[in-house]
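For this depiction, one protein chain was excluded, whereas all remaining protein chains were kept in their positions.
Let's look at subunit A:
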């Protein structure tokens, strides 16, 4: 009898996976019959050529434009729910708080969403159908400078009966910076390291990261330990929390390590990346027996200075180019006799 019950439970178990085993790779062939519907999907179809190398620009709408500019992109909304579905497509405001990029309730507006229009706000998609939707962002000529956030949502509302009506939506983030000139430089720094142990005794490295640049950042990174007791090395360990940083924000980033690691001292090497920008920092850490250890300042990587140096070089160059043009114009307006004499004395002439 007991065996029969176990058998029944096993059979029932194999039938359940339709929902429960979503994404769980099961080795049993029984599972081939499961429905593999992924639901409603949204995809960014194109990105500006200028941002071809930026991995963030491939999944989000990220741009910097002057007031009065227009941005045109296409998104694709798909239905893989197994049934015809009504999908609403709309922009809504978003915010960055506590290290997360979060879209606000419903269609909460902000300035950016009032500039944004979608070509097909309401779609009726057959099962398996896809539909291209044009997105246009018209930045008014009197737009205030600054960075704004929004999400382009594809949304469905549940049917059937039950106390809780469920709205499911999936979206593409929009990070739009408005202002004159080029893109505000992205910059951040790792400010400090703290070695801790959580309640279960697992060593944790908490690092504080400060966004010092002009754009929001999507952070990911890894931590490696080296020079430990007996020359041990460990890692890399992925950074698991605190992924998005708004302008001027400071967030702790935690990395959970392995419980079996000795207390140290270790040389911790943290590498954090947002788009094309990577910062590294190092510090020597010893994990306390329990609780929070001492906060250690870091030896900052040098990549910021590349940006500063590059910017300065560009400025010098622009200034040089500008004065050259001014001089040339001045020469042209200042009579034909004088011009050839001056030119003859320039180093450019002797070099050619």
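Quick note on the criterion: contacts are C-beta pairs under 8 Å (C-beta built on N, C-alpha and C of every residue); 3 or more make two chains touch, one makes a residue touch a chain; residues count from 1.
One rule holds for everything that comes next: contacts and distances are computed from a predicted model.
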Chain not displayed: protein name in its UniProt record ("WxL domain-containing protein", "Glutamate synthase domain-containing protein 2", "phosphoenolpyruvate--glycerone phosphotransferase" or "Periplasmic protein thiol--disulfide oxidoreductase DsbE"): "WxL domain-containing protein"
Listed residues A:89, A:112, A:206 or A:239, member touching the removed chain: A:239
Selected from A:101, A:115 or A:193 as touching the chain missing from the view: A:101
Where the missing chain touches subunit A, by residue: 19-25, 37-56, 58-60, 63-66, 69-73, 76, 78, 80-81, 85, 94, 98, 100-106, 151, 153, 156, 158-173, 182-183, 185-186, 218, 220, 238-241, 243-244, 275-277, 306-307, 310-311, 313-314, 317, 321, 324, 328, 343, 346, 348-349, 352
